[in-house]
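One protein chain omitted, others in place.
Up next, chain A:
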Amino acid sequence: MASAVANPRPASSGIKRLFERFPFLPALMILAVLLALNGLYQPRSVSFIGMTGLVKTYLALIMLAIAQTYVVFAGDIDLSAGAIVSLVNVVIVVLMEQWGGSGLSVMAALGVGLAVGLACGIVNGIVVAALRLQAIVATFATSIFFTGLALYVLPVAGTPAPAAFWRTYGGRFFEIPFVLYAVVVLAMVIYVLARTRLATQLLAIGDDSQAAFQSGLPVTAIRIRGYALCGIFAALAAFCITGDTASGDPLVGGKMTLFSVAAVVLGGSALSGGFGTVVGSLIGALIIGLINSLVFFVGTPSEWQNLVQGLAILVALMAGVLVGRRARA
């Protein structure tokens, strides 16, 4: 009655609703712009083969960005994600080598790799959620710990992965590259995970963990599950990077950690938690990949590449914020 007359608010336009429903739209627009620029400077880069190459190189970062997203949902962060990638990478490479590199031993090693990722995630979850240490510092500490383990498993980089493994990752089945199958499976997994109770609960905790606790949610257990999921996806990222580099390197993932955080933010998720999408993080990781390749295609001198890369990521972040704000205003 009275309240219906009361609050004259502007009718929300279709565009606004669209942006609210799909918060990763700004990221998608940036992605389109970057694709166009890449095509402009190197037409072959946007061909089927070029895109396959891009996905093959950046599937690891995509996986890690997805891993990061689930902990960010709950307002946490995982600075050990890259270290988990390193650890799983060296564990599977060493196991594959010791077990002979046959198809079966590769599968077994991958199983162990997943278990290692899961275990690392659970350790993070216990440290952060059950022991209540600050996520940013606690996972920084576990990252050093995991890197230490990786160095123990394989002190020097260079042990090659068996051919059966990386040929599969880089190969084709029925004329379609393996990584595209991987992307399709990944899309289905993301779709399924987005509909789980866990995803909703993680987001609710990110919104207001005290409210979630008072609502009767098992907050600690849910946050640990978020970290566990992160560990599993970090292990998948390690599989991708092993397939791409075809070797073991105890420090391979370290640099990826903050890139994964950047991808999550580029994708429109809030680092404070409670708001975001996994698809956005996937797009964010692709944006970072496209920026890196664009910097290369434009012909930036090697000593300037980092500087330009950094600037480009800043610009992409700003563009995302501006586009999102304009659309929601």
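Here is the rule we use: a residue touches a chain if its C-beta (ideal position, glycine included) is under 8 Å from a C-beta of that chain, and two chains touch if they have at least 3 such contacts; residues count from 1.
Keep in mind that, in the parts below, contacts and distances are computed from a predicted model.
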Record-based protein name (UniProt) of the chain missing from this complex, from "Acyclic terpene utilisation N-terminal domain-containing protein", "Tryptophan synthase alpha chain", "Cytochrome d ubiquinol oxidase subunit II" or "Ribose transport system ATP-binding protein": "Ribose transport system ATP-binding protein"
Given A:44, A:195 or A:325, the one touching the chain that is not displayed: A:195
Residue, one of A:212, A:236, A:286 or A:323, that touches the chain absent here: A:212
Touch criterion as defined above, residue of A:59, A:135, A:203 or A:228 at the omitted chain: A:203
Footprint left on chain A by the chain that the document does not show: 1-9, 20, 192, 195-198, 200-201, 203-204, 206-208, 210-218, 274-275
